[in-house]
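After this line comes subunit A, so read on.
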Amino acid sequence: MNAYLAVAAVLFVCGVMCMATKRNGIGVLMGVELVLNGANINFVAFSKYGLLGLDGQIFSLFVIVLAAAEAAVALAIALNFYNNHLTIDVDQASELKN
Partner candidate 1 sequence: MSNDAILLSATIFLPAIAALFLAGFDKKAVEAMRMYTLAVTVIVFGLTIAVLGRFDASNGDMQMLVKASWIPTWNIYYQLGVDGISMTLVLLTAFVFVLAAMASWSIKDKVKGYLMLFLILETGVLGVFLSLDFFLFYVFWEVMLLPMYFLIGVWGGPRREYAAIKFFLYTLFGGVLMLIAMLMFYFNSAGSELAGGESVFDLLTLMKIAQAGQFNQQIQIIAFVLLFIGFAIKLPSFPVHTWLPDAHVEAPTPISMILAGILLKLGGYGIIRIAMPLCPYGTQYAAYALVALGVFSIIYGAFAAMAQTDFKRLVAYSSVSHMGYVLVGLAVWKINESGATVGINHWQMGLSGAMFQMLAHGVSSAGMFFMVGVVYDRVHHRDLNKFGGLMQKMPHYSALAVVIFFAGLGLPGLCGFIGEAFVVLSTWNFSPLLAIIAASGVILTAGYILWTVQRVYLGPEYKGPHAEDLTPINGREATIGWIIAIFAVVLGVYPYMMLGMMETSVEKLTQDLAAGYNASMDPAAESVTSVSE
Partner candidate 2 sequence: MSPEIYSEVGSLLKWLLTAAWLLPLLGFLVEIFGGYWADRKSKVPAYLAVGCIATGFLLSLIALGTWVDAADMNLWAFESAGHSAEHGEGAEHGDDHEHATVAEHDHADAHDEEHHEHASADEHHGNDPLKTAFSGTFYRLGKFGRLDVTLDWYIDGLTVAMFAMVTLIASCIHIFAIGYMSDELTEHYEDHFVHLPGGRHFHRPGRFYRFFAYLSLFCFSMLGLVLAGNIFQVFIFWELVGVCSYLLIGFYVERHSASTAANKAFIMNRVGDFGFLIGLMVIWTWFGVFQFANTDPAHADQAGLFQMVRTHDGTLVTEGEGMEKTVSLQHIEGEARPSSIPYWLLTVAGLGIFAGCIGKSAQFPLQTWLPDAMEGPTPVSALVHSATMVAAGVYLAARFYPMFTPEVLLVIAYVGCITLFIGATIALVVTDIKRVLAYSTISQLGYMMLALGVGGWIAGLFHLITHAFFKSLMFLCSGSVIHGCHHEQEMTKMGGLYKKMPITCWTMFVGVVAICGLAIPFVTLPAIGAVAFSGFHSKDAIIASALTFSSLNPVHSLLFYVPLITAGITAFYMFRMWFMTFFGKPKDHHVYDHAHESPTVMTAPLLILSFFAIFVAVGGEAGPLVTLYGAAEPAHVAMGATDAGNIGLNLPSHEQIHNFHAQAGMAALLVAFAGTLLAYLFYASGAVDPGTVKRQFESVHEFLVDKWRFDVLYDWMWQRPVHVVASWCTAFDKYVLDGLIHGSASSVVKIAQWDRKFDEAVVDRSVNVLGEVTMSVANWFRGLQTGQLRQYVMLIAVSVVSLFVLVFIFFPGQ
């Protein structure tokens, strides 16, 4: 189980690093996916070896669905953002500031 958790942690950290370092919106999205999947692995791992049971599996299914939906929305935002700003650099997206 520790191996699963280690993989998940690596994935998670990679995802976070990806989100924190990538200026490209798509890259950030990918980082998000990585984080979510890291979490999924944890769920599944705890489902198999821990006390979660089927709940973990169902959670991970939810997360996948949610990730898909989220990706769709996020891509749409990115597309729109690109249409408006001709870039997908998230550092430029500071309109909510102030």
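Candidates were picked such that all candidates are chains of the complex that A comes from, given by their letters.
What we mean here is this: a residue touches a chain if its C-beta (ideal position, glycine included) is under 8 Å from a C-beta of that chain, and two chains touch if they have at least 3 such contacts; residues count from 1.
These numbers were taken from a predicted model, which means no experiment stands behind them.
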Among 1 or 2, touch partner of subunit A in the complex: 2
Residues of subunit A that touch candidate 2 when the two form their complex: 16, 19-23, 28, 90-91, 93-98
